[in-house]
Structures are given as C-alpha cells and as structure tokens.
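Only a single protein chain was left out; the remaining protein chains are all shown in position.
Presenting chain A:
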Amino acid sequence: MTGGQAPAIRRAGEHGLLVETGELAISHRLDALLRAERPPGVVEIVPGPATVLVVAPGVDLARLRARLSDLARTAGEAPPARPSGTDTVVIPVVYDGADLPGVAELTGLSVRDVIARHTGTELVAGWLGFAPGFAYLTGLDPELHVPRLATPRTSVPAGAVAIAGPYSAVYPSASPGGWRLIGHTTLRTWDVRADPPSILRPGTRVRFQAAGP
C-alpha cells in the first residue's frame, strides 16, 4: 500500500476485519492509532508484517470498516522521522550461547564480529507469536542471517538470546526452540504479574548490549 490509497480490508469471520497494510511500519502506525482511539467494541488489535487484525464482537462491522479505512490511510502517509515517546529497550546480553561458535563459522565472521553486529543495530519488535511474549525482532544485520537449526532443541531456557533467518529474539519462557542460541539475558522480558506482561510489544525499539558474565 502506498500513502493516500484506500487499503484492502478483508472479512475475518463474524467479528473480525483484516486490514492489508502491505508493510510492517504501517502496521505499527495503524496499531498505535487504534490503541490511542480504541473504537467501541474492539477487543483485539493484532499487527503482522503486512496486516492488522481487528476483532470486535457485536459491533457494526460496516462502520468499523469505514473508520479503519480512514485510520489506515493516515497510517500510510509519510510518518514523522521517529515517533515521539518511544524509548529504546536495552537488553544486556552475556554472549555465551551454545551456537555462537557455529554462527561465527556459518557467517565467516569472528565471534567478536558477530557480537559487534548483534549489538550494533537498533531492532524493532515486529510482532509476537510462537509463545506468549516471544517477539520477532526485525532489523537484524543481514550478515547475521542464518538458518534455523535442522533439529530444534527440546528445551531452551527463558532468557536465551537467539537468531534465525532475518530475526532475533529473547525466549520469554522455557520452551522447545529451533533458533540458534548466541547468549542469554537476565532481563525478564515476560512476567504474567506485570502490566503489561511483556516489555516487548509490536513497535518496541530494542538494542542489545554486551554484558560481562
């Protein structure tokens, strides 16, 4: 979608509309606009790489569709250089992951360079999925794009810092996982007793920082 055009909005069942944004940054802007406005009856706003799903049981979907169309058009227009009020979350990482030497080998970089590239760019939480609090962090240095493990681990501990494909992530809780582990953080990114429970949300800016063991 380019700025000013009306976006495609698809029906997703009795209570849902799926807005085609075409790109992640527009999904994030539409998500922010919707969370600020909270149209009546909206219970879920789920941004994805090219869409935003809006779920609103029991509301007049024709009216909601018209409002979404307006908001999506606004979201598609040229954004400010950087949205104000968005702080960067700094995640301290001890780079001791079991796959760190393997990643260095795959990328042809030294371990030191892998760390430098992982800490050297600002990433953005694209969307969450796979597990509660599991954020797909976008903007990873292209030199660090490596395939997932051929055989996933049956258990990855909470706090493991990993990369796979164009993404990085922090495992929010212990789970099976096929991403390559490069380190760990003591920062708790997911806590069901906190409000909100995840410090990483769609659009959150993230920077990794090397920490001593």
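Following the convention adopted for this analysis, a contact is a pair of C-beta atoms (placed from the backbone, for glycine too) under 8 Å apart; a residue touches a chain by one contact, two chains touch by 3 or more; residues count from 1.
Assume contacts and distances are computed from a predicted model.
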Task: Record-based protein name (UniProt) of the chain missing from this complex, from "Pyruvate dehydrogenase E1 component subunit alpha", "Glycine cleavage system H protein", "Allophanate hydrolase" or "Peptide ABC transporter permease" - done: "Allophanate hydrolase"
Task: Candidate in contact with the missing chain, chosen from A:L53, A:V89, A:L109 or A:L187 - done: A:L53
Open item on the list: For the chain left out of this view, which of A:A131, A:A158 or A:L187 touches it?
Closed with: A:A131
TODO: Please pick, from A:L30, A:I45 or A:L100, the residue that touches the omitted chain in the full complex.
DONE: A:I45
Task: Contacts of chain A with the absent chain, listed as residue ranges - done: 10-16, 18, 31, 43-53, 55, 127-136, 192, 196-198, 201-202
